[in-house]
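For this depiction, one protein chain was excluded, whereas all remaining protein chains were kept in their positions.
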Amino acid sequence: MATLIEHSSILIIAVPLLIAFLTPLIGMASKKARNVVVISSLAFVAFLVFTLARDVILNGIHIYTLGAMSPSLTIPEGIMRPVRIILEVDGVSVFMGIVVAIVSLVAVIYSLSAMKGETGQNKFYTLLLLMVGGTFGMVFTGDLFNLFVFLEITSISGAALIASRTRFADSQEGGFKYIVVSAVASLMVLFAISLLYAQYNLLNIGALAAAMQYTMLDRIALVILISAFAMKLGGVPMHMWLSDTYSVAPASITVLLITTSQASMYALMRMCFILYGVSLDLAVVGWIVIAIGILSMFIGVTMAVRQTDITRLIAYNCVCEAGFMLVGLGVGIAVLGDATVLRTYGTMAINGAIFHMINHALFEGLLFLVAGAIFYRIGTRDINQMGGLGHTMKLTAVFFLLGALASSGLPPFNGFASKILIYESVYQFNPILTIIGILVSIITLAVFVKAFFSAFTGPSLPKYEDVKEVPKTMIAAMTIFAVIIIIFGLFPGLVVDWIVRPATDALVNQASYIDAIRGAMP
Amino acid sequence: MRQFFAWLFLVVLMVFLVIGGFKMVHPFGEPPSAMDQYIIDNSQEQAGSNNVVAAVVFDYRGFDTLGEATVLFAAVTGVMFVLRAGGKKEET
Amino acid sequence: MSKIVRTVANQLMLFVLVFGLYVIVHGHVTPGGGFQGGAVIASGVVMLIVAFGSGQIKKSLRERRLSVVESSAALLFILVAFIGIGTVFFYNFLVGSRIFGDIPPTGTNPGNIWTGGVIPLMNVAVGLKVMAGLSAAVLALALFSGGEEIE
Partner (left out) sequence: MAEILSGNFPLVAAIVLMGIGLYILIFRRNLIKIVMGIAILSSSVNLFLVTLGYRTGGIAPIYTEAPEGPMVLPVVQALVLTNIVIAVATSALILSLVIRIYRHTGSLDSKKSRRMKG
């Protein structure tokens, strides 16, 4: 067991990749075997993630040096800096790992029946596993260039999966848009990495953070990094691609796309808090992030009001919710330098933002799965053509209502638990931001109530009379999300104590991240 | 209007980067090289390879190469997936 | 294409293959390696596609078979990395052993192919993978543009 934990961080990344390489070969022999292998490997990975998370939260940062004589030998003899690629797993990483593990398992279970009858299923599952492995790699790695490589893996497999319904033109266009945006964003990331490399001759995040001088060139790199990752997560000046891609992808893929966007947000946090840390112009960067967040909230919700396409509506809601997280993070960055303020409300704001990340993945995931279920049965995404679906698809209607209420931040669901943390802390920073946030939440509620009534209530339309409830595996996938949403809503304190607070501590404590690299010096 | 802002963005970005390239990067031909010099000195002994780049690609940064191979695998699978015949088979 | 082009392409393919294999196998001693050699062979395949047309090539080189080769090569690569997990993932466990285990003298030397540990194995795996992958991608694009169905 000790060896398993020692190697677990690499196994979590490598097992999905290994199974992805195997999937085409198994799939040729037997479809059932392929499905079993895919699900069991992801379950095994989820198990590893939970054991690793327990270990990291109890015993501190987990280090794994690839290709060295021993995993903890970060710095070889005769040189004072890391040479090999190092995986560095701290509280935030395992938090993101938990999100990805849950969501990927649900996505595969949902795909089992949602993809039934489509051609090219072997390749579908291969790409899905690659995307999961890439996301794990993004959140676990401690090396900048490695981060870039995994970013590319997720974006390429993601683009192919978005385009998977080849009979519709708009899904191809969504895939095209996604890959162009990701390619440009990741090339900008690479350019910023090369600027950092040029000055310090380092690629390791912890070592770079220790060496950081914050010269003009570093500032240019920071601006490029922030804008590139903001582009990948759909922050407002570059949000146009998000609704186009989320709305055309199959529902199970959209759920995974949310987690890859959040991995980009994780990378943004990693850059701001760990790589640059207190050497930043904290107030300026904090306010830039807050401004992106407020704009995302505002534009996301106003665009959502106008949509008649249910998935585009949810996608704009995603932009809006990402705004909440950015505001929380921005407040955290702005007060990072002041220890007393940080203790009074700074950590609370970061807690709220991080807790909102997992909640966001859960309720937006549930909403997208519901939209996918409706599309699976009636073949349209237009709200105006729906009506009376609640009579035949009772469970689906309940799930939609659950997701919508959680998303608008009503108690007792999980969205409330995290939004209240953000509201309280941001109010002490600047009351106007909180008022905007509450207003946006109310409009979100109105949007979803309207959508719910026009889609699910009313007399059942004659053309949808023989619509049945969706297959059992899809119901099972949605149930997993719904149950977690309710549990998180009822016991938010436990969740915050167990997984959110360690993540926040890891973020605000730049020194421990750096020491973990130095710690094993010979 | 949109064109104007795009031009403005492009010009400002380029001016910044050109100044950065001229003034702030180390002089051409004299890079800081602590990590790279270590690899150059030790690759023959540690990785047994005369070709230092091969030692970096497959030993020191082998994990990147795994990622790179995965990217290529994903792209080829993606090409075949996107260009595959047929959408949904008839449900039977 | 005309008969001259086809004949020349046919004859050239042999040299392209030999050169590509040389670049792959000597990757740890001379400039080159798996990616470069694989790309050389794949460009040879592209030359054949241009000369003979994708329909003709399809009869002898199915993209389904190519993707099997690609998967197996990727598996070989990741398995070699996995064997190192006795110490650490990606550990170069063959340096100093009897297979590819010689250590070259420090400094300039004439070169010895029996060195490099796992590097030659990984070069071969990556070479096969790049060759099969790029050929499959180009073949799929060519077939689809020619209006034929794929799988």
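Each chain gets a letter, A, B and C, in the order it is written, and its residues are counted from 1.
In the analysis below, contacts are C-beta pairs under 8 Å (C-beta built on N, C-alpha and C of every residue); 3 or more make two chains touch, one makes a residue touch a chain.
Since the structure is predicted, the reported quantities are computational estimates derived from the model, not experimental observations.
**Q** From the touch rule at the top of the page, work out which displayed chains the omitted chain touches.
**A** Over the full assembly, the chain not pictured touches A, B, C.
**Q** Which residue from C:Ala51, C:Ala73, C:Val124 or C:Ala137 sits in contact with the chain not drawn here?
**A** C:Ala137
**Q** Just one of A:Ile98, A:Leu128 or A:Ala160 touches the chain that is missing; which is it?
**A** Touching the chain that is not displayed is residue A:Ala160.
**Q** List every residue of chain B that touches the chain not included in the displayed model.
**A** Residues of chain B in touch with the missing chain: 3, 6, 10, 13-14, 17-18, 21-22, 25, 27-31, 33, 35-36, 39-40, 43-44, 50-53, 55-57, 60-61, 64-65, 67-68, 71-72, 74-76, 78-79, 82-83.
**Q** Counting contacts across the full complex, list the positions on chain A that touch the omitted chain.
**A** 145, 149, 152, 156, 159-160, 163, 166, 169-170, 172-177, 179-180, 183-184, 187, 190-191, 194, 197-198, 203, 240, 244
**Q** Considering the whole complex, not just the chains shown, which residues of chain C touch the missing one?
**A** These residues of chain C touch the chain that is not shown: 29-31, 33, 35, 104, 107-111, 130, 134, 137, 140-141, 144-145.
Basically, only the chains that are shown with their structure count from here on.
**Q** Between chain A and chain C, what distance separates the C-alpha centroids? Give it in angstrom.
**A** Chain centroid spacing, chain A to chain C, equals 36 Å.
**Q** Measuring centre to centre with CA averages, how many angstrom lie between chain A and chain B?
**A** Each chain's C-alpha centroid was found; their separation is 23 Å.
**Q** Please work out the Cα centroid separation of chain B and chain C, and write it as a whole number of Å.
**A** Centres of chain B and chain C (C-alpha means) sit 20 Å apart.
**Q** If you look at chain B, which of its residues touch at least two other chains?
**A** 59, 62-63, 66, 70, 73, 75, 77, 79-80, 83-85 - these are the residues of chain B that touch more than one other chain.
**Q** Chain A: which residues touch two or more other chains?
**A** Each of 14, 17, 21, 24, 66-67, 119-120 in chain A touches at least two other chains.
**Q** For a test of understanding, state which residues of chain A touch chain B in their complex under the given definition.
**A** 14, 17, 20-21, 24, 66-67, 76, 78-81, 83-85, 117-120, 123-124, 126-127, 130, 133-134, 137, 145-146, 149-150, 152-153, 156-157, 159-161, 163-167, 172, 175, 195, 198-203, 215-217, 220
**Q** Hey, which residues of chain C end up touching chain B in the complex?
**A** Listed in rising order, the residues are 27-31, 33, 63, 67, 70-71, 74, 77-78, 81, 89-90, 92, 95-96, 100-107, 109, 111-112, 115-119, 122-123, 126, 129-130, 133-134, 136-137, 140-141, 144, 149-151.
**Q** Quick check: in the complex, which residue numbers of chain B touch chain A?
**A** For chain B paired with chain A, touching residues are 16-17, 20, 24-26, 31-36, 38-39, 42, 59-64, 66-68, 70-71, 73-75, 77-91.
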